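For reference, the structure is listed below as structure tokens.
With one protein chain withheld, the remaining protein chains of the complex are depicted in position.
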Amino acid sequence: MDIKIPYNEDLRPDTGLYNAKLGIWLFLASEVMLFGGLFSSYILLRAGASVWPPIGLDGQSVAHLLEETIGLATFNTVALITSSVTMVMSWVSLKMKDILKFKMYMWITISCAIIFLVVKYFEYSHKIHEGFIPAHDTYMALYFTMTGLHVLHIIGGLFVLVYFVMPNGIKMWDDEPIRFTNRIEVFGLYWHFVDLVWIFLFPVLYLLN
Amino acid sequence: MISDNISKQVIKYWKIFALLLFCTVLTVLAVYVDFDVEGSIAGGIFVGLTIAVFKGYLVAYNFMHLNDEKPMIYWIILVTLVFFLILLFIPVMWESTLVGKY
Partner (left out) sequence: MSNKEHHEESFWTKYVFSIDHKVIGIQYGITALFFLLIGFSLMMVMRWQLAYPDTAIPVVGPFIKWLATLNGFASEGNLPSDLYNVFGAMHGTIMIFLGVVPLIVGAFGNYLVPLQVGAPDMAFPKLNMASYWSYLPGGIIMIISFFLPGGAANSGWTAYPPLSDIATQGQTWWLVAMIFLITSSLLGSVNIIVTVVQLRVKGLTWMKLPFFVWSQLVTSFLLLLAFPPLEVAAIFQLMDRIAGTSFFLPSGLVVSGEMLQVSGGGSPLLWQHLFWFLAHPEVYVLILPGMGVIAEVIANNTRKPLWGYKSLVYSSFFLGFMSFTVWAHHMFLTGMGQGMSTFFQITTMIISVPSVIILSCFMLSLWGGSIRFNVPMLFALGWIPMFGVGGLTGLPLGLSTSDIHLHDTYYVIGHFHYVVAPGTIFALFSGIYFWFPKVTGKMLDETLGKIHFFASFVFMNGVFFPMFIQGLAGVSRRLADGGASYAHAADVLKWNETMSYSAWLLGLAQIPFIVNLIWTLYKDKDSKANANPWNATTIEWTDATSPPLGHGNFKKTPVVYNGPYEYSVPGMKDDFLPQTKKMKKGK
């Protein structure tokens, strides 16, 4: 279709925005409410519990296991924060018209995301192996649901990251560099948000027990 | 020139990165310090969340360029935050106003 939608690339004078920038912030607003619902539920369920993490039907609590995994979770936090700064550097590289630097930073971002997922996989399997499945108690239920939803967001972002470094996704840089730069900026906003969520998930789930 | 401006920004981004890493270390260390205040559920939780809010602010303000965004975006964020806070706190405040606990 060749209908030209205004302000896809250039900025609308009175708002100072291009369409996708407004669109992504609106999407992020809804994501704030999504994770807000999750955190609100955490607060409610924790406030109603006499002991936290609760003791399951098998008489065990995951508290001791959690302490062991603080190191892993901290490592993951560092990985995501790194991916956040490399993501913004990818965008900066495009602003400086350096496509090679762009690719380099994107690949570091992708690697950090994969590392995060791998570590998460080990965390999950370790907990499940010890019998700490979501059904074990409300803390485990919240842990798996909240981090699981976050993981889904990382996986979704990973698909987009890979698309942008593959030939099909990157070829827009040749014809429409500004549009491509904007796309990276918009995705970067999403990616930073995912990092931001983890910045809160990490202390709430791992450290405040 | 644009490139001067950008290289300044680049230095800032790496500085923020270092600050974020430092705060992360602080958050973890804070777990091992006993902050608990008598008769309050705050203490450790308050410290942890304050650091988290600060880190979040660093990411939002700098990486997400909220330091010089447009008013329209600020308004959307403000309205969202108001509803977010309502969602976060009203359900749990429920408990505190009960006449008798069941």
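Per-chain numbering from 1; labels A and B assigned in written order.
We adopt the following convention: a contact is a pair of C-beta atoms (placed from the backbone, for glycine too) under 8 Å apart; a residue touches a chain by one contact, two chains touch by 3 or more.
Treat the numbers as computed from the prediction; the structure is a model and nothing was measured.
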item: Omitted chain - touching chains that are shown; value: A, B
item: Identified contact with the non-displayed chain, of A:G36, A:G157, A:G188 or A:P203; value: A:G36
item: Contact set of chain A toward the excluded chain (per top definition); value: 1-7, 12, 15, 17, 19, 22-23, 26-27, 29-31, 33-34, 36-38, 40-41, 44-45, 48-49, 54, 56-57, 133-138, 140-142, 144-145, 149, 175
item: Chain B, residues in touch with the chain not shown (by the definition above); value: 72, 79-80, 83, 86-87, 90-91, 93-94, 96-99, 102
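Keep this in mind: only the chains that are shown with their structure count from here on.
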item: Whole-Å gap separating chain A and chain B, where each centre is the average of the chain's CA atoms; value: 16
item: Of chain A, residues touching chain B in the complex; value: 15-17, 21-22, 25-26, 29, 32-33, 36-37, 39-40, 43-44, 47-48, 70, 74, 77-78, 81-82, 84-85, 87-89, 92, 95-96, 188-189, 192-193, 195-196, 199-200, 202-204, 207-208
item: Residues of chain B that touch chain A when the two form their complex; value: 2-3, 6, 9-10, 13-14, 16-17, 20-21, 24, 27-28, 30-31, 44-45, 48-49, 51-52, 55-56, 59-60, 63-64, 70, 72-73, 76-77, 79-81, 83-84, 87-89, 91-92, 95
